[in-house]
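Below you will find the structure I want to go over with you.
All protein chains but one are shown at their positions in the complex.
Now for chain A:
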Amino acid sequence: MNQFIRRGMLPMQGGVLSHRLFASLPPLTPSPLPSRREAHLWYVVPDELKDASQLKKYMELLSSCERERVLSMNGERLQKGALLSRALVRTTLARYCRVNPQSIKFKTSKFGKPEIMWQHGDQCNQPSLQFNVSHSSSLIACGITVDVPIGIDVEEKQRKTMSSISSLARRYFSPSEVEYLGSFSNTDARQKEFIKLWTLKEAYVKALGRGFSGAPFKDFTIRLEATKAMQLAAVPRVHIEADSDPEYLTDNWEFALFELSSSHYAAVCMERDISHSGRENEPLRLKVWKTIPFVEDEFVSGTNAVKYICGLS
């Protein structure tokens, strides 16, 4: 996949080093921005990446701070995961901004949510890209939207908890969610429902961007509700519990829940577009790509890699 790179094409930031870097890596396929009601998801499967020289190239994309953090992870597996996580974020954003992935700067919001720090002259600040990352030990995903906040979460379908599902639910979930989980007598089914609910709740909290303590799981319920639209059975909706803070916990959010790569449950949460009235019940549109940055991209929406559960069109 070594293509001749025309130097004039992409805005090169940084000095000689970035020129040399770009000479050794093929360009990232530029992507058109998601539309207003659309989310894009790019994911990488770490176990499929065994090429040490490829990993080394990803390392070169990171800031020195990120590199330090990667190296401080405890063990090679965690280091690889941390590296791929940063490489995925940078390369994904670079596809939409058409910049050198190395040049993107990040900051955290006052609540600790990672954001892009726009520089003077960036082509990407209007409209503004929003992103969120999630990883399990076997899959890393990055969600992208334009303008609206997004939160995503991925969990292994087979993930086993040390504590029982019912004790975890009683401690952390809302009463109606506890009741919902309790209605599954089959422990395997209950475990799967727990994981699905967990990813939805986690995606919501991450979309809100206030951290786990800013949106305690007990303070809101997510459940499936019938929609007016005929083609959908039900969509997940969030309800704020009566005695929690309505200022921070809002309910104008859309959710999508699906199986990803046959191995994971994935949830995407994005702010509902209420500017177009009558379209509130339109489902979230999602496009998914599997990637090994600079090596291979595969559009997987509509394939077995993305199996709809609820909320998606």
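One rule holds in what follows: a contact is a pair of C-beta atoms (placed from the backbone, for glycine too) under 8 Å apart; a residue touches a chain by one contact, two chains touch by 3 or more; residues count from 1.
Simple rule for what comes next: contacts and distances are computed from a predicted model.
K.L.:
When one chain of this assembly is omitted, its UniProt record names it as which of these: "Mediator of RNA polymerase II transcription subunit 10", "Acyl carrier protein", "GATOR2 complex protein WDR24" or "Copper transport protein"?
P.N.:
Of the names offered in "Mediator of RNA polymerase II transcription subunit 10", "Acyl carrier protein", "GATOR2 complex protein WDR24" or "Copper transport protein", the one UniProt assigns to the missing chain is "Acyl carrier protein".
K.L.:
Among A:155, A:254 or A:271, which residue is in touch with the absent chain?
P.N.:
In the complete complex, the chain left out is touched by residue A:155.
K.L.:
Of A:112, A:182 or A:302, which residue touches the hidden chain?
P.N.:
Final answer for the missing-chain contact: A:112.
K.L.:
Among A:43, A:58, A:198 or A:220, which residue is in touch with the absent chain?
P.N.:
Within the whole complex, the residue contacting the unshown chain is A:198.
K.L.:
Can you list where chain A touches the absent chain?
P.N.:
The missing chain touches chain A at positions 68, 71-76, 78-79, 81, 108, 110-112, 135-137, 155, 159, 161-163, 167-168, 171-172, 198, 202, 210-214, 216.
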